[in-house]
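For this view, one protein chain was removed and the others were kept in their places.
This part shows subunit A:
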Amino acid sequence: MTEPLVVVDGLSVDFTTRHGPVRAVRDVSLTLRAGECLAVVGESGSGKSVTARTLLGLAGQGADVRARTLSFAGHDLRRLGARQWRRLRGRQVGYVLQDALTSLDPLRRIGYEVAEPLEVHGLATRDDLDDQVVGLLAEVGIPDPEVRLLQYPHELSGGLRQRALIASAIAARPRLLIADEPTTALDVTVQAQVLDVLAARRDAGTALLLISHDLAVVARLADHVAILYAGTVVEQGPAAELLAAPAHPYTADLLAAVPSVEGPVPDLSGLRSAPAAQEGCPYAPRCPLADDRCRERLPEALPYDTGRLVRCWYPGGAPASVPGERSAVPVVPARAEPVLTVRGLTKRFRSPDGSHRTAVDDVSFDLAAGEALGIVGESGSGKSTTARIVLAEFEPDAGSVLLHGEPWSGLRERDRRARRSRIQLVDQDPLSSFDPRYTVEEVVAEALPRTRDRGERVAELLGQVGLDPAILRRRPGQLSGGQRQRVAIARALAPGPDVLVCDEPVSALDVTVQAQILTLLTRLRRDAGVSLLFISHDLGVIRQVCDRVAVMKDGKVVETGQVETVFRAPQATYTRALLAAVPRIGPGPRVPARPRVPEPVPVTDLKGPT
């Protein structure tokens, strides 16, 4: 067995903040060898990014890093000075951040960004710099590298941007590549391609440290997985064994929360949410197995099965909160009057170059009372534009929207205002749709008529979405992502709408929180009888919530039908391709990378961002 490239033993990172010290990482131990992939999985705030950045000496200002061992290729990282760190960064360790739109300098050309590590480390001469960059861009599968080199990040699609970011990280041929959420916010087909690029690097002998909140994403690539919760590794071991039979309750919950496109739809109403405990096992407040011992003492990391370590008093205790299949999808009353009738919607936009682009092309559907219709598609498919037309944010160029059989589109705003409250929106990012100076109470109360019992109504609504009235006085910035989305749902429900338009409501959330929000939406639909128009790029999420689904591509609906039918026997080629690209957690040997010919990038990915 070769010497490990990275050895981390007993790593702790504390931050000094105004509210006292924060223990971001506690006693984390990891090893990583050349040509292997270690995935560190956890939700936001679990310390996974801090752990990764410690290996670059970029844990952040005010970080107090302590470790028994922290070594890279035999060098003790704890003793490095600023200059030695710089020599390591980029040259020995490459770093890929998530969301390449903000991780690449928006004012610099792609070529400049990719060339920077070569320049910094003196690995290229003026003459061969461009050739090297073109070669790197081609290597990560970017078509027309000579052209892309001169473009700016905003002129590239999300997938190409992420590839360019990877090209810059591998430019100096580092021995370790750290990828921090490299595919978050990408469409499934693009996500699969980006993972292939990373797999190719691993197969070429680079050690790969993959940071993600999504177990399904890492399942394809990882040889080893470490599950992080509240800064502590609660379980680690070989990927196949760990994913096939999770030993820690948190791992089990994480696995259950991943929305799948096949198999039974799990009932996730048992997932609890609570902040991590400071004493004892951090997961105890959320754990179905927790007893007094868990709350008092943090368990040691003990060997379990073959080559695994688990920090739990009851390892492999129970397949936590997956008590079988969810009861059948709520039945829609037969021949219900449609709440929303959409016929032949078409919308064209003018591009900067003056040409017209058809964003929505002859889209028709009905939404019955109490029904949940999913619209699924990749970015640029026109699904959000359709939602915005239904919300009457703008008028269609052709076609019509009827609400309760009466005209909704094509009216003057004055004639629509009285019925505005019938359709409400739940957005992807509630933080930007709340006034940051409002309290939670004001945010929700704003949507209610000014009556005497307004305060009670707000408390009632918050209870309905599972929020404690204690947060009434908080401001949006002080809430977690899941709490914010619950507040957004409470506000949308306030006027008692008939239709909730949910535009990617869970795509910015951790999987367990996502599962809770989806459970909430399903329950609200049943209890409040509200119809859902659910926009998402995630097929698994759609399946969790919806009765029917419409698959959109290039502005057209390519397939529509009952969720189970469409997912089991997709008719359209595009639906089949979408389903095939969804990452799956399957036991078995790791998937070797596909042949590394720069594969053709699908047409959808070649277009610039919309």
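Here, a residue touches a chain if its C-beta (ideal position, glycine included) is under 8 Å from a C-beta of that chain, and two chains touch if they have at least 3 such contacts; residues count from 1.
Just so we're on the same page, contacts and distances are computed from a predicted model.
Among the names given as "Peptide/nickel transport system permease protein", "Dihydroxyacetone kinase subunit L", "Glutamyl-tRNA(Gln) amidotransferase subunit A" or "Universal stress protein", UniProt records the absent chain under the name "Peptide/nickel transport system permease protein".
Among the residues A:Asp99, A:Asp305 or A:Glu442, only A:Asp99 touches the chain that is left out of the figure. Interface with the hidden chain, as seen from subunit A, comprises residues 56, 58, 86-91, 93-95, 97, 99, 102-108, 113, 116-117, 120-121, 152, 154-155, 165, 168-169, 172, 352.
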